[in-house]
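Heads up, this is only part of the complex; the chains shown haven't been moved.
Going in written order, the chains are labelled A and B, and every chain counts its residues from 1.
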Amino acid sequence: MTRTDPFFHPVSGMELPRFAGLATFMRLPHVGPDHPRLDEVEIGIVGLPFDGAVSNRPGARHGPRALRDASTMLRAQNGATGVRPFDAVACADLGDVGPNPVDVMDTLGRFEAFYAGIAARGIRPLTAGGDHLCTLPVLRGLVKGKPPLGLIHFDSHTDLYPVYFGGKVLTHGNPFRVAVEEGLLDPARMIQIGIRGTTYDNADVDFARANGIRIVRAEELFARGIPDVMAEARDIAGEGETYLSYDIDFVDPSVAPGTGTPEWGGPIAREAIEVLRALRGVNIVAADLVEVSPPFDAAGNTAWLGASLMFELLCLMVEAKVG
Amino acid sequence: MTRTDPFFHPVSGMELPRFAGLATFMRLPHVGPDHPRLDEVEIGIVGLPFDGAVSNRPGARHGPRALRDASTMLRAQNGATGVRPFDAVACADLGDVGPNPVDVMDTLGRFEAFYAGIAARGIRPLTAGGDHLCTLPVLRGLVKGKPPLGLIHFDSHTDLYPVYFGGKVLTHGNPFRVAVEEGLLDPARMIQIGIRGTTYDNADVDFARANGIRIVRAEELFARGIPDVMAEARDIAGEGETYLSYDIDFVDPSVAPGTGTPEWGGPIAREAIEVLRALRGVNIVAADLVEVSPPFDAAGNTAWLGASLMFELLCLMVEAKVG
């Protein structure tokens, strides 16, 4: 029935209730850097507990632990699509990569090195942030020296701004600009969906236009409808290897309040899920879910939604891998 | 104008502001088991403060009190339908039935006995849970020795699973399976709406298929639209006596976070109300609203929505009774 070793299956809720036991991502085994079975992992879930690049409200450094905790409420099968990810692919919780909480550049180096190692072993990563700058070292680690990836990006901000404070290029406002400039992403295969809120200026939109990056504002998303926009997203991504980055602030703050820079007017929960299910068939080789900030998530809803979205991302990655 | 005795009317907010006074359901008189006017009650609201059958997060034992408190914000008339329930039918708060918090079976016996007594007096019950296993003794008390009821069931889970922990059949995961097996419900007149989330396996769906129970997943509900699905629900229920069971986790967690097993992707608040208003004309003889868990409802929204839904349920029961 299942092609994976029982070792790579979640602890069953029948055996140990879901509120019990150590909290690993989806109750999977923890397979750290020195674990003897690391090379057998096909999809690894990784936490990047860092928020040193936020320009507004911090807290996303606490995201991975909250997402792990919430993810223990998940079960084995996607009720809507029938996918059973753990039967199909060897999955594991690879732990967190240690940041330097007081130094952005040092942290980026640590993260990049980890992902380069993962890539070398052929493990596909599903990442839990951390702030959105974390996506940059993931891409550096995975792509450097290889062809650029396509990108499907859900967010209320483009993260294509040039400079924030005091001349520092790298904040959570510009990872995708830098990634394009470094050749890690192919702008012709990039789409950003859900953009909204107030802005300072149009520097991001100008950059997108100049580079051929497609931006779908929230108003357009709802006016055209999710199926139509997601069909366009599938076209843009094409058949090539594609990265999926999901900033939880894509979702409306009434649904996902626990984030640093919420903007009103986003999708409700079922739409937040629907956009992912519409991407079945896209060749998603890696993905992340970022900007969950537990100190602003008193009721824990944002973490529970984030974990549920990570399960959908995992199912997409499994289908992409298994074919 | 009104055919009921003033005794059975809520305390007016003009007389005593809604934040004042003891909290009974909808500010109705408390008519306990020994009250001299008990036999005059036509619809009785009952609390079942028990959560000993939950497999995940507890707290629904505190539901009835929180629902009573929130319900004091309600007024006399349904703004949308114009129904004035307290003018039409003698309603009262019958209090809570005492559970045994450390023994499931003892509790079920107490609850069943209470409902058998209610049924014998001809009082139609509107129940506030408690976890979903509470529905089972309600059905036992009302139906044993009588023809089975139809069921319209709103939930994110089917509650048709066979066994959870250590061989114990009775948890909040299987009341409807047991009720079918005991002949309390007519599976041909059963519909379950809003099912979603991850699952362990398909044992529930298999049981439904084998018994002819109709399951409408959340995805189908939104794809077809509420009016269409509810028309089907009215057809399935037909003209016979029907029970309506409403698990608050039918509603999306962004709207109703205060519950033990929330699942993302459910209806927003106006849809949660709309499904009920679409059932006018169905012969609803009893109903419940379950799984409100106040410890997970810090802002009190879930209780306030639950109380508002109970008012809609009451209006349906009043229309069914008055015809």
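Basically, a contact is a pair of C-beta atoms (placed from the backbone, for glycine too) under 8 Å apart; a residue touches a chain by one contact, two chains touch by 3 or more.
From a predicted model like this one, the values you see are computed outputs, not experimental measurements.
Each chain in view is the same protein; 2 are placed here, and the whole complex, as held in this structure file, contains 6 copies.
Methods note: only the chains that are shown with their structure count from here on.
Put simply, the C-alpha centre of chain A and that of chain B have 39 angstrom between them. Listed in rising order, the residues of chain A touching chain B in the complex are 12-14, 17-19, 73-80, 254-255, 268-270, 272-273, 298-299, 301, 304-305, 308, 311.
Against chain A, the residues of chain B that register as touching in their complex are 55-57, 164-165, 195-202, 217-219, 222, 252-254, 257, 261-262, 264-266, 268, 296, 298-299.
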